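Can you read through this structure? Questions will come right after.
Yeah, one chain of the complex is gone here, protein chain that is, but the others are all in their spots.
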Amino acid sequence: MQFTGANILSVNQFDADAITQVFTIADKMQPYAHRKKRTRVLDGAILGNLFFEPSTRTRVSFGTAFNLLGGEVRETTGMESSAIAKGESLYDTARVLSSYSDIIAMRHPKAGSVAEFAEGSRVPVINGGDGANEHPTQALLDLYTIKKELEHHQLSVDGMHICMMGDLKYGRTVHSLSKLLAMYKNVHFTLISPRELCMPEDILGLLDSAGHRVTVTERIEGSMDADIVYQTRIQQERFASLQDADQYRGKFRLNHEIYTKHYKPNTVIMHPLPRDSRAEANELDNDLNQNPNLAIFRQADNGVLIRMALFALTLGVDHLLEKYETDVVWHSEKANI
Amino acid sequence: MQFTGANILSVNQFDADAITQVFTIADKMQPYAHRKKRTRVLDGAILGNLFFEPSTRTRVSFGTAFNLLGGEVRETTGMESSAIAKGESLYDTARVLSSYSDIIAMRHPKAGSVAEFAEGSRVPVINGGDGANEHPTQALLDLYTIKKELEHHQLSVDGMHICMMGDLKYGRTVHSLSKLLAMYKNVHFTLISPRELCMPEDILGLLDSAGHRVTVTERIEGSMDADIVYQTRIQQERFASLQDADQYRGKFRLNHEIYTKHYKPNTVIMHPLPRDSRAEANELDNDLNQNPNLAIFRQADNGVLIRMALFALTLGVDHLLEKYETDVVWHSEKANI
Partner (left out) sequence: MQFTGANILSVNQFDADAITQVFTIADKMQPYAHRKKRTRVLDGAILGNLFFEPSTRTRVSFGTAFNLLGGEVRETTGMESSAIAKGESLYDTARVLSSYSDIIAMRHPKAGSVAEFAEGSRVPVINGGDGANEHPTQALLDLYTIKKELEHHQLSVDGMHICMMGDLKYGRTVHSLSKLLAMYKNVHFTLISPRELCMPEDILGLLDSAGHRVTVTERIEGSMDADIVYQTRIQQERFASLQDADQYRGKFRLNHEIYTKHYKPNTVIMHPLPRDSRAEANELDNDLNQNPNLAIFRQADNGVLIRMALFALTLGVDHLLEKYETDVVWHSEKANI
């Protein structure tokens, strides 16, 4: 894959080599993200951070990643008052706004809209989520996290066992992650969801034809023997009736008791965030906050590294990071933590 | 005209010399805007980008122009929750907010509000549109575009023929552009609009007393022999009745068929944007998108150059651009376009 000048629209663009390339550059970003050193390689470049649908953490993560490389950020949030609402085409919006920046990160509620925008854009476009369709940087940061967490336990993605639990039908993140994982070898997928919300057939077919072992179930039972548990939200409105929803309430929850009973002591816990940690949400409870295997905040941290890597690659400066290094003279560690 | 430290509130401030000065500096901005070189002349300066009325493209254009000169941008959008809504005077707002930046770009829905704000401001204020009143940077970018497009065809503003079509009564942009064009010689204006929406008398008087030829009409007929066609939107709500609106529907539209029938093969097509390109809008159709004479996106590009020039002139750094030049090390061209 040729990164320089490319749009990043879908996980389908990535083969094993491209993923290795992104992860290698992401590794190089660690000292900059952790404030050991600075790089000003993109000093003077401008990111157009176009969030036609609000998403605080994804928006700020893209902006921070660009700032950490030395660049500037121009933003727009929401679209109530934008020209699009007055009948402007995405083509026109793209032609105009793409002349205001060197690269664009874009989120939009409509599936396919980011690709449509990219056709009119004069600069590379990175998909920050287009409705139910794709969110490739989330999938890449999830895979990067899995790889790092497993390496920490002297394991690898090849041969691992991952449990995905919750709404596997509408959960965009588990679909994209599954596509990326399909490129690895001998992965065991255990897919735990209500029957109404099970993994779509096309994903199951992809995993099957790639030779992975897939177990589909409606409940956690006995020892899951999993290396990773990837928890997602189940939204009540996905069920036909409140009765259906009530029937499943709590069966797809993860908390300290359930984790201890069904998982290994070092099974890594992931979630795409934000999580609803209120007790009545039955999702992923706060009583796991002190568990060292809870990787959900490391996922968010890794998102910055992945986005930095994609910016550096698409703008063709991944080999120039060290050349523009400077020292960090301030201290951002908390004194009392 | 003395630019350093001046507010830019109205096109009436500009004489021929001032326009020449702005356009000369705008020409110098091309290599920076096109990423051939960088200048950090405003490194450390802060733009207060105060959009009390949302306008994504104008806001981002001002911000980008300031970033391209090396400066930082602090922004505010909308005013629902601002102090103004709690009874604060524009004078107070100006006194406070103007101490947070080196220069201000401001849009506000109320005519005259930007000038009122400028009286309280301690730093120069550039009007980014104050209701029905003025939008001087739009008029300057329109004039700059006309000059550049005509030069491309070995023509000049003196002696040209421009058709303005659509709502000429409420269209702020055509009024301001007409005032600027009045300073040139022997321009032929053809003004095409429904009778209810014709050009105001004061503008007609100005053009007449400056010796220009003005043709007023309600329809396009035969060969228009125009060098420029400047299309604007007609909003249905401007008519007394739906019947009146229906009567005119489609008569002030520009599309491939109408263009080919009535205009010369190289007549330049302009529009202040955003355009409603939905078929039912009857405004400026997408079937002209591939026509090389469609200058609407070049207008938007030129807006950045004009705003960069005004920032450099009002902050007194127009002679220092080259001194703070650095190289551009990234590549923002799309690989596949």
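Some notes on this structure:
Note that the chains take the letters A and B in the order they are written out, and that residue 1 is the start of every chain.
Methods note: a residue touches a chain if its C-beta (ideal position, glycine included) is under 8 Å from a C-beta of that chain, and two chains touch if they have at least 3 such contacts.
Here the structure is a predicted model, which means the values were calculated and not measured.
Only one of the listed residues, A:A245, A:A300 or A:L320, touches the absent chain: A:A300. Considering the whole complex, the residue from A:V73, A:I126, A:L181 or A:L254 that touches the absent chain is A:V73. Touching the missing chain, out of A:K28, A:H256 or A:R275, is residue A:R275. In the full complex, chain B touches the hidden chain at residues 2, 4-7, 41-46, 48, 72, 74, 76, 81-83, 86-89, 91-93, 95-97, 99-103, 121-124, 315-317, 320, 324.
For chain A, the residues in touch with the chain missing from this view are 35, 38, 40, 54, 56-57, 59-61, 63-64, 67-68, 70, 72-73, 78, 273-278, 281, 286, 289, 297, 300-301, 304, 326, 328-337.
In the analysis below, only the chains that are shown with their structure count from here on.
Averaging Cα coordinates per chain places chain A and chain B 40 Å apart.
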